[in-house]
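Removed: one protein chain of the complex. Kept in place: all other protein chains.
Showing chain A:
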């Protein structure tokens, strides 16, 4: 440990449930309490709690098979939960009628329907189901498929097909949009454009977005709040910064020591460490660099804590004192 540096920075109590920033006076758009889901003998969700507020972009992360799709499908009304309470746009999804459906848009993880249809034909057709649809031509421009308007759906590339799925998901001007791994197969430019589109929908039109992804950069870039679904429970939920705090993931401080060796240390409070270094050196510090924990650091940290089972089970976090690996990195 750094001389004079106290590692006893208060570690946030992990908040496995609930919103980090409750929006006062508004009913959450999505509210789930103690939702469980069992497939035969396999219990996939053991009590999921979620609150998603209007206009928020909310990302659901978790390893393969964690139950993300299952959770999203329960909220979409496609799957009957085994137990628990769910309200989506003020209704129980299991009893959602057509009017309710019309307020929801979705992009599923995998579909290959309507192969023979032409792109514009399909979008125009699906516009016909909604009372106030978007203009299909504008929508095609928005997702960058204008050139492919006359092409058969089965002739689209994977990424183009996915963009068409996104266009179909928002053609009815939904208030709530579910996106299950929407950017799988996107090239970097398409991904960027997709991010701009989702942000625009949320910021300008107040659309609430629930997104699942394996792309942590994407979650960090887009999401106001992130929830981590591990082992059938929401293990952490909050803004990326709050998550880092909950995970006790620490920032990395790098500098070059007087003898020219590179040094590296992880600190829960990097500002304090830097101040101490300055004080010790009594002057500028060569090669000083502070890297805040990326979402990837946080994610992996939390995941390991879960799977090791040594710490943090049921979301009650211990202190980071049990984790001896971080402080020893100093002499790297």
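As a convention for this text, a residue touches a chain if its C-beta (ideal position, glycine included) is under 8 Å from a C-beta of that chain, and two chains touch if they have at least 3 such contacts; residues count from 1.
The rule is short, and it goes like this: contacts and distances are computed from a predicted model.
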{"item": "Name of the absent chain as recorded in UniProt (options \"Pyridine nucleotide-disulphide oxidoreductase\", \"Transport permease protein\", \"Cytochrome c oxidase assembly protein CtaG\" or \"Acetolactate synthase small subunit\")", "value": "\"Transport permease protein\""}
{"item": "Of A:36, A:109 or A:239, the one touching the omitted chain in the full complex", "value": "A:109"}
{"item": "Interface with the unshown chain - residue positions in chain A", "value": "69-70, 72-73, 76, 78-79, 98-99, 101-102, 104, 106, 108-117, 121, 125-126, 128-131, 158, 168, 172, 180"}
